[in-house]
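Shown here: the complex without one of its protein chains, the others still in place.
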Amino acid sequence: MSQQALPPSAVDWNNFFNLTSYIGLIAAALVIGLMVYWAINNRYRKGRPVTAWQGLGRAPAREAVTFAAISTILLFGLAVGSYRLNTYLQYPPPISESLVIDVTAFQWAFSFHYPNNVTTLDECRIPTGQPIIFNVTSSDVMHNFGLPDFKVKIDAIPGRYNILWITAPTMPDNSTMTYQIRCYELCGVGHTYMIASLIAMPPSEFNQWLNSQTSSMNMTGGS
Amino acid sequence: MNRIFVYVLVWAVMVAGTLLQVVIFNSSATANLKNLGVVAIAVAEILLAATFYLNLRYEPKILALFPILAILAVVVFITAATLAVGM
Partner (left out) sequence: MAYQGFSIKRWLTTTDHKDIGILYIVTSIYFIIVGGSLAELVRIQLAVPSNSLLVPATYEQTVTLHGLIMILWFLSPLGVGLANYFVPKQIGAKDMSFPRLNAMSYWLYLFSGVLLLSTLFLPGGGAGTGWTLYAPLNTSLYSPQPGVTLAALAFAMLAVSVTISSINFITTILRARAKGVTWRRLPAFTWSILMTNILMLFAFPPIAAALVLLTTDRVLGTVFFSSFEGGSILWAQLFWFFGHPEVYIVALPALGIMAEVLVTFAQRPLFGKTLFVIELSAVTALSIGVWIHHMFMTGIGFDVREAFSLTTLAISVPFEGLVLNLVLTLRKGTIKLTTPMLYALGGIFFVILGGITGVFQGFIVLDYLFHGSYWVVGHFHYVMVGTAIFGLVAALYYWFPKITNKMYNEKRGKILFFISFIGFNILYFPYFFLADMPRRIESYAANPQWWPFNLTATIGALIFGPALLLTFANLIQGYRKGKGAEANPWGARETEWTGNFTGAAQAEEGVAADSQKEVSRMEENSPVEKSRFTYLPVTISVGAAVFLTGFVLFWPVAVMGLGVILAAIIQWFKDDVRDKYAVVKEAIGENWPFNSVSKEKVGVWIFLVSEVVLFGSLLTAYIYVRLRSPVWPAAAQVHNITIGTTNTLILLTSSLAMILALQAIRSGSLRGLKSGLIGAFTLGTAFLAVKLGVEWPLEIANGFVISGGLAPSSYFTLMGVHALHVGVGLAGMTYLIAKAFSGRFTAQSHTSVELLGLYWAFVDIVWLILFPLFYLV
């Protein structure tokens, strides 16, 4: 997948992860490096004088405060970034611009209910480029509605409705893209196989599909 | 003051408090007002019982550290758990 074809939530996630990783890796390398260096360089050899037990020198208050200040600033800076992205994920665009799909997880499948009463099982078709709001619940035990390619997930909890929203990217060649939907919460013996697909298709094809579903439902009398 | 007298007095106050709680409960005040009254009296009674029946009044103050820490933890728990209900 090219960078353009990534969902916005995944792009944000990647950027934030990379930033956090750089900082984390540098910090880890620094501390581990010091540890290894001292452990090897200061190791006991014949003739190496042992530093006197007494004479620790000044208390390390200054180092402690400096260190705490630096890591607090770094963490707080990252926390602000996380807060902004989290707010973005938390509040979906207005319903008028979005497609709302009710997702019900159960042992061991997902069912998807569209506004025009079309219901599908383990297969969720969505239009690319338009915000999709999933209204997620469970009808038995606790599940999780996870979209790893979008780097988002939300718990499916009996008696509760949790919101998750995404926008599927438009593919450069306007093709249809299939993503995996998985349960990320142990929900019984079928947990492993609680997999569904998310099929992101160009809006025109999607509308065609939805209409065909509606009309086939009308023909059979619906339910 | 004679400790026996203090213990009996505390008991009498708590009995009165309990009866007052029931009176408030049966009164015609609004539900919120009733609850406020009942809970306020309960808190007062608990403080009284802790101070005198758990003997904190006559013991080294440091012992109060234990219940205070425990109550603090419980308050953190109840507050966060109930606040976090909504979406």
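Chains here go by letter, A and B, matching the order in which they are written, and residues are numbered from 1 within each.
Keep in mind that, in the parts below, contacts are C-beta pairs under 8 Å (C-beta built on N, C-alpha and C of every residue); 3 or more make two chains touch, one makes a residue touch a chain.
Model, not experiment: these values are computed from the prediction.
Residues touching the missing chain, restricted to subunit A, are 9, 12-13, 16-17, 20, 24, 27-28, 31-32, 34-35, 38-39, 42-44, 48-54, 56, 59-61, 63-64, 67-68, 71-72, 75-76, 78-79, 82-83, 85-87, 89-90, 107, 140-142, 144, 146, 148-149, 151-155, 157-160, 162-163, 180, 182-193, 195 (touch as defined at the top).
Mapped onto subunit B, the interface with the missing chain covers residues 3-4, 7-8, 11, 14-15, 18-19, 21-22, 24-25, 34-35, 38-39, 41-42, 45-46, 49-50, 52-55, 59-60, 62-63, 66-67, 69-71, 73-74, 76-78, 80-87.
Methods note: only the chains that are shown with their structure count from here on.
Note on chain placement: the centre of subunit A and the centre of subunit B lie 46 Å apart, centres being C-alpha means.
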